[in-house]
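Submitted below is the structure of interest, expressed as C-alpha cells.
What you see is the complex with one protein chain gone and the rest in place.
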Amino acid sequence: MNAGEQPLLRVAGLNRSYGSRVACADIAFELYPGEILAVVGESGSGKTTLLNCIAGRLRPDRGSVEYDIRDSGLRDIWQLAEAERRMLARTDWGYVQQNPRDGLRAAVSAGANIGERLMLVGARHYGAIREQSAGWMARVELDAERIDELPTAFSGGMQQRLNIARNLVTHPRLVFMDEPTASLDVSVQARLLDLLRNLSAELQVAAVIVTHDLAVARLLAQRMLVMRGGVVVEDGLTDQVLDDPQHPYTQLLVTSVLRAA
Amino acid sequence: MTTAAGYNFGYLDEQTKRMIRRALLKAVAIPGYQVPFGSREMPLPYGWGTGGIQVTAAVIGAEDVLKVIDQGSDDTTNAVNIRRFFARVTGVRTTERTTEATLIQTRHRIPETPLKDGQILIYQVPIPEMLRWLEPREAETRTMHALAEYGLMHVRLYEDIAQHGHIAATYDYPVVVNERYLMRPSPIPKFDNPKMHRSPALQLFGAGREKRIYAVPPYTAVRSLDFEDHPFEVQRWDACCALCGSRDSFLDEVITDDRGGRMFTCSDSDYCRNRREAGHAPAVTASEVSA
Partner (left out) sequence: MTENIIKINGLYKSFTLHNQGGVRLPILHDVSLNAERGECVAINGPSGTGKSTLLRCIYGNYRTARGSIRVKRDQQWIDVAAATPRQILQLRADTIGYVSQFLRVIPRVPAFDIILAPMLAAGIAVAAARARAAELLERLHIPSRLWTLPPATFSGGEQQRINIAHGFSVTRPVLLLDEPTSALDSENRMAVMQLIREARERGVAVLGIFHDAEVRDAVATRILGIDLQGQLREQ
C-alpha cells in the first residue's frame, strides 16, 4: 500500500434518476487497487443502481466514472467505445450477481462456464482451457472431477463459487458484487465469505460489494459507504462506521442488527 | 419466353425482386453479414425453402439453367416441386446436371462436382443466427456480430468435446467468412464446409421465416472454427457407395430390409449417376457391406 498510488476507480458527481425518482445523487468516491468497498443500505437506497452505473451496465445521467485502464490510465468508462467497455467488463472486471443462475450459462458444463472468458479473449487450446477451468474449480473448493457437469447439478453455494471462478479466470483487478451471499443458506454464506476473503487477499483484487448485511461488510471490506434515498450519508473505514456511527441512519442500522451469541 | 399467365417472370413482382436484389448486393458487399429483407408470403409453407425460392426468383433470368437439390438429390419431393414451380413461373430450362446449371438451389448439401466461375449456389436456411444456441437475446447477438465477439461459439465447441470427446456437431457447423463474420452455413454436413472455402461460385443464403439474406462472394475465405488441439475434420466412411464405388463423396445410409440390412450410397444423385455412366462400380457388393 503506497500513499502515492493512483486510484483504480474514481467516481465523481454521479447522478441517476428513474423519471422523477432519484436513485443516485452526487455520489463520489475513490477505490484503490486491492481495496474492498462495501456499499450498504436498505432496499431502494440506490446501491444497486450505483453498482450498475460504475460497472458499465447502466449509463448515469451525470457525472464521471473513471477507471485506471491498463496502459492508458484513468478514463471515463462512459466515454469509451462500447467495444472497449465490453472488453473491460470481460477481462479486467468481474460481476457477481445475487443469484448465481443469472451469471452462469445453464446449458453448458462447469468447465465451459469457467473457460468462457478465456475463449472470449482468444484462447483456442481445449486442453489448456480445461486445465485452467479445473484449477479454478479447485481454488473455489469445488471438486474438479465434476468439471463436465451442468451448473444445475450443483447446490446454490457451489453455483455461486462457480460464478466467482468464472469471473476470476481472467485475473480481473476489480470485481463488482451485488449481494453475493444473500441467496445462500447461513452455513453456506460463511464458507463463501471466507473464500472471498482469502481470494481477495491472495489475488489483490479490488471489489465493490453491495450488501445489506453489515456482517458481510465487516468481514470483507476495509471501507464502506452508507446509502439512503440515493445519497451517501456516511463513509469511512468499515470498523469506524460500524463502531462509531455518526449519522442517525447509520446508528439505526447498526443498532438494528440482531446479534446471535 | 413462356411463363404462366397472370404472373410476373419469376413469380415475384418487380418491386419485391428489386428489394431482394438490394439486400443481396449488400450481403455480397459484407460477406457473411445477415441482411434483413422483407420476406414475402410464398405458395408453400415456411420451412420448405421460402427463403431460397425468393433469392432464386430475384436473380433468375431467362437464360439461366436451374438445378434444385434436396439432401443432394434431384428427385426428392421438395426438389421436384421447386424445380417444377420455377419451370412454370419462368419457363427456364431445368437440369439435374451440376455442370450444366447456372443456378443451383439447395437444401442441406453442396454438390460433389466442384462448382465453376459464374455458377450461383442458393441455400435454403432455416435459422440464420449461429449464436442463438447460447445467447437467446437478439440485441445481444447483433452486438456480438458488430464487435466480432465470437468467443461464445467456442464455448459450444468446448462443450461438445467435453461431453463427447470430440466436436460432435456434424452439420450446420460454424464458419467465419472472410475472417470477419461468424456464419451459419445452413444444415449442410460439415463434410461440405471445405467446399465453401474460396469457391469460384457465388453462394447466396435465404432465410424466409427469419427474413435474413447473407452471402459468400466467389473466392472468399471460409474457415471452420476449431481448437488447436481438436482441429476441424470432416466425416469419413469405412464403406464406399454401393452403386458407384465412390470413396470421396458424402454417403447416405439406406435401410434395405427389416433385418438390419443396409447400404451406403452417394447423397449426390447426379454425381453418382455420372460415375456409373463413366463405368465406375463398387469394389464390394451391397450385401457384403451390410454383413
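Should a chain be cited, it is by its letter among A and B, assigned in written order, with residues numbered from 1 in that chain.
Throughout what follows, contacts are C-beta pairs under 8 Å (C-beta built on N, C-alpha and C of every residue); 3 or more make two chains touch, one makes a residue touch a chain.
No experiment lies behind these values; they were computed from the predicted model shown.
Asks: Sort by label and list the shown chains the missing chain touches.
Replies: In the entire complex, chains touched by the missing one are A.
Asks: Which residue, A:Leu193, A:Ala206 or A:Val232, contacts the hidden chain when the whole complex is considered?
Replies: A:Leu193
Asks: Applying the definition given at the start, please give the residues of chain A touching the unseen chain.
Replies: Here the touching residues of chain A are 1, 3, 32, 35, 190-191, 193-194, 197, 219, 222-223, 236-237, 239-240, 243-244, 246-248, 251-252, 255.
Here is the rule we go by: only the chains that are shown with their structure count from here on.
Asks: Please work out the Cα centroid separation of chain A and chain B, and write it as a whole number of Å.
Replies: Computed value for the inter-centroid distance: 46 Å.
Asks: For a test of understanding, state which residues of chain B touch chain A in their complex under the given definition.
Replies: Its residues touching chain A are 133-134, 143, 147, 149, 151-152, 154-156, 158-159, 161-163, 226-230.
Asks: Any idea which chain A residues touch chain B in the complex?
Replies: Within the complex, chain A contacts chain B at residues 82-83, 86, 105, 107-109, 111-112, 115-117, 119-127, 129-130, 147-148.
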